[in-house]
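This report concerns only the one structure given below.
Let's look at subunit A:
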Amino acid sequence: MMIIDMIKKVIRVFRVVWIKSPAQVDVRYTPMHHPARYRGQHTIDYESCIGCDACNKICPVHAITMKELPLKKQNIVPEVNLSVCIFCGLCEDVCPTKPSKSILLSGGRYDMLSGGWHEDQEDFWVNVDIPQSYIESRLEEEEATRVKKELAAKKRKAIAKAKAMGTDVSKPTFDGTPDFSGGAK
Partner candidate 1 sequence: MNILLLTIILLLAVASLMIKKTVPAMISFALMMLLLGLYYMSIDAKLLGLFQIFIYAGGIVVLLLFGITIIGIEFPKAKTRPLAVVNALLVFVILSTIFFRGVDSLSKVIDKPTEDIHLFAHSFSDMVILFALIGTSLLYGTIKMTDALRSKRRKDV
Partner candidate 2 sequence: MFEIEMLFAFALFGVGLYGVTSGRDFLRILFSLEMLLNAVIMMLAITAHYLGMTQNITMAYMVIVLATLEAGVGILIFALAHKVSKMVIPDDYTQEVI
Partner candidate 3 sequence: MLKILDFFNYAQSESLWMAHFCTGCCSLEMAAAMGPRYDWERYGYLPTPTPRQADVLMITGLVSKKILPALLRTYAQMPEPKYVVALGACSFDGGPYNDSLSVIKNPTEILPADVFIAGCPPKPEAIIEGLEQIKQKIKNKIPSAASQGGLWKEMDF
Partner candidate 4 sequence: MEIFLIYTVGVVLAVFLLYFIGILMAPYAPDPIKNDHFECGLPTSSSVPKKANFSFFVYAIMFIIVDMTGLFFTLFVYADAKHASLIGALFAVIMAIAITIAMKEHRYAENS
């Protein structure tokens, strides 16, 4: 009786021979399933990053180091050591920039390899390559804003002064801020 039972099972297993295996894709070249939200390698948009340091603070494994920039306002930009990162996505969640996050994992790559030596892994970074021209342009921009601010402050002072003196302030004394933002990219 048991033997017959077993033979039945064997025949049922044998029926699988006609089923096509799901492994038809060469996964070396194409991933099997790669959703839009897949948390893979980071991409860091240095332009929109405001340098708020939130991602660094939340990261549970301290994978993020902030690269210092010679800028004043956006003085830091995150860099991620992929060897350390556990791809939890908290940094992406916490990033305040809108509409798109400036530190982005979604849709990242899935194969992240490096040499196995400890030293190799230590410099397995997602670097932000900030072209010098960008920094310069930002510097100039900053300079411009600074100048603008100073001017505004001056103006405010002047206005205050004028107010104190009782003069009319509706018309600016100086106008036409020069456009420095060209050539940012």
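Per the selection procedure, all candidates are chains of the complex that A comes from, given by their letters.
Rule of thumb we're sticking to: contacts are C-beta pairs under 8 Å (C-beta built on N, C-alpha and C of every residue); 3 or more make two chains touch, one makes a residue touch a chain; residues count from 1.
Treat the numbers as computed from the prediction; the structure is a model and nothing was measured.
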Query raised in the report: Touching subunit A in this complex, which is it: 1, 2, 3 or 4?
Result: 3
Query raised in the report: Within the complex, which stretch of subunit A touches candidate 3?
Result: 21-23, 27-28, 31-32, 60-62, 82-88, 110-118, 120-121, 124
